[in-house]
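For this depiction, one protein chain was excluded, whereas all remaining protein chains were kept in their positions.
Let's turn to chain A:
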């Protein structure tokens, strides 16, 4: 997994609540058996018409935001399905960080497995960053994972909370499965005891 330490980049504003995983990556793109290449279809039905032409007023089609690496969005981002195709598409497009007042649980977890940092901040602070993002490509935000801060283009600093284990894995690009396998003896012990306590499982 890619490491995430610091990021300074363009932030695209999406001031919409309940951006769901069907919006992020519609189901027709779930037919792939690979993880790669989904960025071309990120937000497909908002971004393109049925002939495949760009819809001009969609934020990521505006010149200022084509190179966006950060999204600033409304409440409950990533609600809906468990499809990891959503973070795969976001990452493949080049976005490494999403800032919103809250995230749906499964999506939130999926981000960390893919080197994406989801940052939850109070609504008032997201409002400030949304305005900052609306300034376009000259306004670059900075994310510092170690310090757990977002700095607006004006230099205003916001601190965010994060689970320490998730932070550690993201900063070092660690593979969850490898880490868990180091704990195989504990799993073995549990499995043996559980098989005796609940043999019907």
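Quick notes
One rule holds for everything that comes next: contacts are C-beta pairs under 8 Å (C-beta built on N, C-alpha and C of every residue); 3 or more make two chains touch, one makes a residue touch a chain; residues count from 1.
Heads up, the rule we're going with is that contacts and distances are computed from a predicted model.
According to UniProt, the chain absent from the figure is "3-isopropylmalate dehydratase large subunit", selected among "sn-glycerol-3-phosphate transport system permease protein UgpE", "(2Fe-2S)-binding protein", "Acyl carrier protein" or "3-isopropylmalate dehydratase large subunit". Here one chain is not drawn; of A:41, A:81 or A:151, the residue touching it is A:81. Listed here are the chain A residues that touch the chain not shown: 15-18, 20, 22-23, 26-28, 30-35, 45, 50, 74-76, 79-84, 87, 102-106, 109-110, 113-114, 123, 163-165, 176-177, 180-181, 183-184, 186-187, 189-191, 194, 198-201.
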